[in-house]
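My questions will all concern the structure given below.
With one protein chain removed, the remaining protein chains of the complex are shown where they sit.
Each chain gets a letter, A, B and C, in the order it is written, and its residues are counted from 1.
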Amino acid sequence: MLRIAILGCGRIGRMHAANVARHPDTALAMVYDMHAPSAEEVAAAHGVPAASSADDVFASGEVDAVLVASVTDTHADYIEKAVAAGKPVLCEKPIDLDLARVNACAARIAGSDVPIQIGFNRRFDPGHRAARDACLAGEIGDLQQVIITSRDPGMPPRSYYEVAGGLLRDMTIHDFDLARYMLGEEPVEVFAMAGRMIDPALMDELDDHDTAMILMRTASGRQCHINNSRSAVYGYDQRVELMGSNGMLISDNRKPHEMRRFSASLSEAASPYEFFFIERYTEAFMAELTAFAAAIAEGRPTEVGFEDGRRALMLAEAAYRSIAENRAVRVEEMA
Amino acid sequence: MLRIAILGCGRIGRMHAANVARHPDTALAMVYDMHAPSAEEVAAAHGVPAASSADDVFASGEVDAVLVASVTDTHADYIEKAVAAGKPVLCEKPIDLDLARVNACAARIAGSDVPIQIGFNRRFDPGHRAARDACLAGEIGDLQQVIITSRDPGMPPRSYYEVAGGLLRDMTIHDFDLARYMLGEEPVEVFAMAGRMIDPALMDELDDHDTAMILMRTASGRQCHINNSRSAVYGYDQRVELMGSNGMLISDNRKPHEMRRFSASLSEAASPYEFFFIERYTEAFMAELTAFAAAIAEGRPTEVGFEDGRRALMLAEAAYRSIAENRAVRVEEMA
Amino acid sequence: MLRIAILGCGRIGRMHAANVARHPDTALAMVYDMHAPSAEEVAAAHGVPAASSADDVFASGEVDAVLVASVTDTHADYIEKAVAAGKPVLCEKPIDLDLARVNACAARIAGSDVPIQIGFNRRFDPGHRAARDACLAGEIGDLQQVIITSRDPGMPPRSYYEVAGGLLRDMTIHDFDLARYMLGEEPVEVFAMAGRMIDPALMDELDDHDTAMILMRTASGRQCHINNSRSAVYGYDQRVELMGSNGMLISDNRKPHEMRRFSASLSEAASPYEFFFIERYTEAFMAELTAFAAAIAEGRPTEVGFEDGRRALMLAEAAYRSIAENRAVRVEEMA
Partner (left out) sequence: MLRIAILGCGRIGRMHAANVARHPDTALAMVYDMHAPSAEEVAAAHGVPAASSADDVFASGEVDAVLVASVTDTHADYIEKAVAAGKPVLCEKPIDLDLARVNACAARIAGSDVPIQIGFNRRFDPGHRAARDACLAGEIGDLQQVIITSRDPGMPPRSYYEVAGGLLRDMTIHDFDLARYMLGEEPVEVFAMAGRMIDPALMDELDDHDTAMILMRTASGRQCHINNSRSAVYGYDQRVELMGSNGMLISDNRKPHEMRRFSASLSEAASPYEFFFIERYTEAFMAELTAFAAAIAEGRPTEVGFEDGRRALMLAEAAYRSIAENRAVRVEEMA
């Protein structure tokens, strides 16, 4: 039983606290948040202590590992402290919005063998994973194309955009990671188009984007397309398609249930994909905990390491340069 | 090229005339209808003669075979005349609404080897046939259950009911035949429930039914369920399910196209099944012509013979007795 | 927080213990099993006491309600004891295999207002419930037909059959309840066919059935078909179809994930429906706990009461008489 402390008690931190508490392989040891009442509330709900500082968490003998769900600009610091304290860390994405900070973090933790796992939960979605497993098992022959559709169900509030770091670093970064996972090879080249179609005024003001299409290519020539939208009114749209020489695999959307309607105006109509990530990726969040606990228990590397977090950010940076220069950008230019 | 004359130039006769005219294996030789202007109209559309009597059709040296699409009470007569004239006949279902008349017809044509095919077109539907072929090929192991859903898209006019002979003889008779085709064995027992839910007043007045559920069992124990409705607002609903020891096969509905809608209130919504039988069974009607022409050309028995028409009517009669006596009825009671 | 004791620590009891423990509205108070080691194992896993007798459970001041998951022939006794002790009871189906025993139990608890809920969990399945809610909301107009497909993924062991009470009392009883729930009216008439197709030798020996088809009719004429099989190799098959004057609703099967395969021999292929009831009805089992806790907290009648358990058994008895006499049986004959 891995005793985990949660750092950060906002929306995602609360979800992780509940998951850690009910997961058969983990126990919730304590929680911490800069905003003490948040930590106390979560602590009370689960009957665990609220730490008075992050350092207390890292120093605690009751804590085997930490789960970082705090605001983004604390992630790299917490990773460094966790490594210094010898505590394995499961850190929500991204490591940082600034590639230089990520590289500095990498330098500081170099040589450590403290397990680090980045929260790219989509790799653990049962459908996505089944597709990759079938692909790796050779079911579709040589993989040729990957198409990732990733659309959020609606625009977040303005306050979210102000700290999110831009569409490609905040949202697409999941898809960049998923693309690497599915492609089985590093993308070497990126071309990106990004737009302001949903709320052009806000996006102009914040110099952000709400819609994007991206192409990538690996060294062996595999092709990948990602499309993004901040607002799919029909629900959270998360699809992966793998095209190969001997077949195709599609991991499609999950519906809340399988009831379908038939009327004088339509047939076979399902409910909207009402889930957002907490609902759609419920099983994935639990499975990433399973994988984290198992990696630690068995002394193996985690499935999604620090370098995976760094690589995804490099792709986002390459995509931003592609947008700026309207050309394909080689990922090595970001190194 | 089989030269076919059409007897009966109503809605279904016109469809058959067009099919015969464009089918690569058949040619439209002439048409006849008791109502001469109907025949003349169809004849003119296809540039063929309108016969002035049915006897002229049977006597004509230009006619290799006849397709009977006239009103039901002429079918048995025309079959007898066709056999007497040595002309193969493709006769729309049913042979007659009266089992005694069917049996008399059978007696009169006994010993003849003139090919007779009954228009149970659903046997020729590509999906239904693929299901049966897969079943016969052993794909689902031993067949155990057959479920047939058969619902018309809307109530026909009162005038139709007045001559149709009752729900089970008019509409379910297709499903009785399809059940026999799918079961691969004769049903030996029938239980039927029939209701008046769509237009109770009209059904009461005409002593007819608009909704039904039926169970049947074969000698070896295979089970079959048929459900019927005169009014499925979402379109013509025609499904077959075959359950076996090693799997299941479902022949589902056909949509006009594969466009699906996604909105804030629904996902994956297809258009209604707008087809009625002429649209849904377009390919089936052509395939039954192919089979008819091929049987004649190759001197083989037709795939759906006179006895198939008689058997389906026996099942309808057994079902009516079941309704009257509220018990399972053995089909042999009808013999 | 409702403190619940579990009576019976077999497979289903363990599942309930885990559900009660993680449900936000309930707490696991203690467990009991005639076979003490089973109770101790479950007790240890959840850190709760194992009672040394059922009476201790009913007498305990730490227990607000009991969940009966023991062998069937203890159910009625436990219900009577729970009522005597004033403890609300959630009892797995069936109340008893013997209608006389159920009626005696009913007589003994008559006048009590202790809440009793029978574990007909399918009523709480999200898809089935969405279908019923849409139907009740008038979305499909007047309900005319209900079709329930209910097939287990594989034959249980011989030992299971020996105590299960026969296909219709053990398995179909869920569908009888679901039919009542969906029909919105009591079935007044039942016709049943049952067969021995999967393991005829075993079924003959035990005088049991492995395959069935049933028709029912309500007073207003609504029709219902249930089909059952003990062995669907493609997985647990649980479908409900509601046909109405203004549309149709289908609650279809749930897949483990939404990955589909495309190859040279097939397209759009999903994984088998691998779930059995614990997997398929995971959400339903939790939702029935929610409903039970809410009914008690709010002092309302439970959604699925003792009479629902009795009515379902009456339908099973009517179906057995129908099989014996090969006729439609009025349910009132069972009263």
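List of remarks:
Operating definition for what follows: a contact is a pair of C-beta atoms (placed from the backbone, for glycine too) under 8 Å apart; a residue touches a chain by one contact, two chains touch by 3 or more.
Since the model is a prediction, treat every value here as computed from it, not as a measurement.
Remark: the omitted chain is touched by one listed residue; of A:27, A:164, A:198 or A:264 this is A:198.
Among C:49, C:166, C:235 or C:309, only C:235 touches the chain that is left out of the view. Across B:1, B:163 or B:264, the residue that sits in touch with the chain not pictured is B:264.
Seen across the whole complex, the unshown chain contacts chain C at 233-235, 253, 255, 261-273. Touch with the hidden chain on the side of chain B covers residues 22, 125-128, 130-131, 134, 139-140, 246-254, 256-264, 271. Within the entire complex, the positions of chain A that touch the omitted partner chain are 142, 144-145, 147, 149, 151, 189, 191, 193, 195-198, 211-213, 215, 217, 221-225, 227, 229, 231-234, 237, 243, 245-248, 326-328.
Operating definition for what follows: only the chains that are shown with their structure count from here on.
Put simply, the chain nearest the middle, going by average C-alpha positions, is C.
Per-chain Cα centroids separate chain B from chain C by 41 Å. A separation of 57 Å divides the Cα centre of chain A from that of chain B.
In chain C, the residues touching two or more other chains are 246-248.
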